[in-house]
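Data first, discussion second: the structure below is written as structure tokens.
Let's turn to subunit A:
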Amino acid sequence: MNIVDFSLQEQMVLLIAALVLFTSFALLAQQRMLASIHVFAWQGALVAGATALIAAVYDQPHLYFSAALTMALKALFMPWMLHRLVNRLGIQHHVETVVRPSLILLAAAALVVFSYYVALPIEKLSLLSTRNTIAISMAVVLLGMLMMVSRRQAVSQVIGFMSIENGLFFAAVVSTHGMPMVVELGIAFDVLVAAVLFGVFFLQIRDSIESLDVDRLNRLSETRLVESVREAEE
Partner candidate 1 sequence: MNALYLTLLLPLSGAVLLAVVRSPLVAGWLNVGICVATFSASLVMALGVLANGPFLTGNSMFYIDAFNVYLVVLTTFVGITTAVFSRPYMTYVLSEGWVKRKRMRLYHSMYQAFLLTMLLALTTNNLGILWVAVEGATLATVLLVSLYRTPESVEAAWKYFVLCGVGIAQALFGTVLVYFAAAHVLHLPETGLQWTTLHAVASQLDPTVMSIAFVFLLVGYGTKIGLVPLHNWLPDAHSEGPTPMSAVLSGLLLNVALYAVVRCKMLVDPALADPAWDNPQLAGYLMMGFGLLSFMVAGLFLHRQQDIKRMFSYSSIEHMGLMTFAFGVGGPLATFGALLHMTVHSLTKSAIFIAVGHATHIAGTQAIDKIRGLIKTQPAVGWGLLLGTAAIAGFPPFGVFMSEFLVLTATMQSWPWLTLVLLSGLAIAFAGLFRNIHPMVYGAVPEGQVPVKANMIPVAVHLLIVLWLGLAIPDFLANWFDQATLLITGSHFL
Partner candidate 2 sequence: MTGWLLALVQLALFVLGAPLLVIWVKRVKCFLQNRRAPSMLQPYRDLGKLFRKQVVLAENASQLFRMAPYIVFAAMVLAAFTVPLIAIQLPTAAIADMLVLVGFLAIGRFFITLAGMDVGTAFGGMGSSREVSLSAFAEPAMLMVIFTLAMTAQSTNLSSVMQYLIDVGLVLRPSLMFALLGMLLVAVAETGRVPVDNPATHLELTMVHEAMILEYSGRHLAMMEWAAQLKLMIFGALVVNIFFPWGLATEFTLVAIAIGIAAMIIKLAVLGVVLALSETVLAKMRVFRVPEYLNLAFLLALLGALSHIILEVGV
């Protein structure tokens, strides 16, 4: 069916989906630390909004709760925590140089097409108006991974990781009206702990290699190990 046949709220859901996708692109393109944290916060907010909207449209009361949860976690707590960390680590003005940004954006676009192509057979059986959102959320997940691959900054990697989680939440919400409550709670708990642990690790990494450049975390490598031993032998 066509978008014009949808009710206004449904159209809004689709619109939000598009915005979420856009924020992922923005995250990919964004090279300034603080800015990307803010974008991430917006993404979280959008996911929360979508949840609330779904709750309203298909009146699923428990979704309100998870919307609140998402809002609190993804849009407020985590950005705030990252913010604090970034300040503490003194990298708030850090600008990351991504190699061939245009190429990456091109790849990102290709990924969107790909995930649409993958999800195409699914939508046949989708009862909901929000069927293509599966493709969108899959794309968000993949874009998050792409971001993790392309960024050397530990913090931006974490942001990528979190945006993957956003994608998951979004998928769960818009395609299936949310998971059972207990699962939601469990996931939220995990995410929370993860966020804290990330904070811990930033400090640990910082202590061990005086930087957050993950490319310098390469002590443990098969090739390295062998070479070192060969040196020892010589």
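In this text, contacts are C-beta pairs under 8 Å (C-beta built on N, C-alpha and C of every residue); 3 or more make two chains touch, one makes a residue touch a chain; residues count from 1.
Regarding candidate selection, all candidates are chains of the complex that A comes from, given by their letters.
Treat the numbers as computed from the prediction; the structure is a model and nothing was measured.
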item: In-complex contact of subunit A, chosen from 1 or 2; value: 1
item: Candidate 1-facing residues of subunit A, complex; value: 118-119, 121-122, 125, 127, 134, 137-138, 141, 145, 148, 154, 157, 161, 164-165, 167-168, 171-172, 175-177, 179-180, 182-183, 186-187, 189-190, 193-194, 197-198, 200-201, 204-205, 207-209, 214, 217-220, 222, 225-226, 228-229
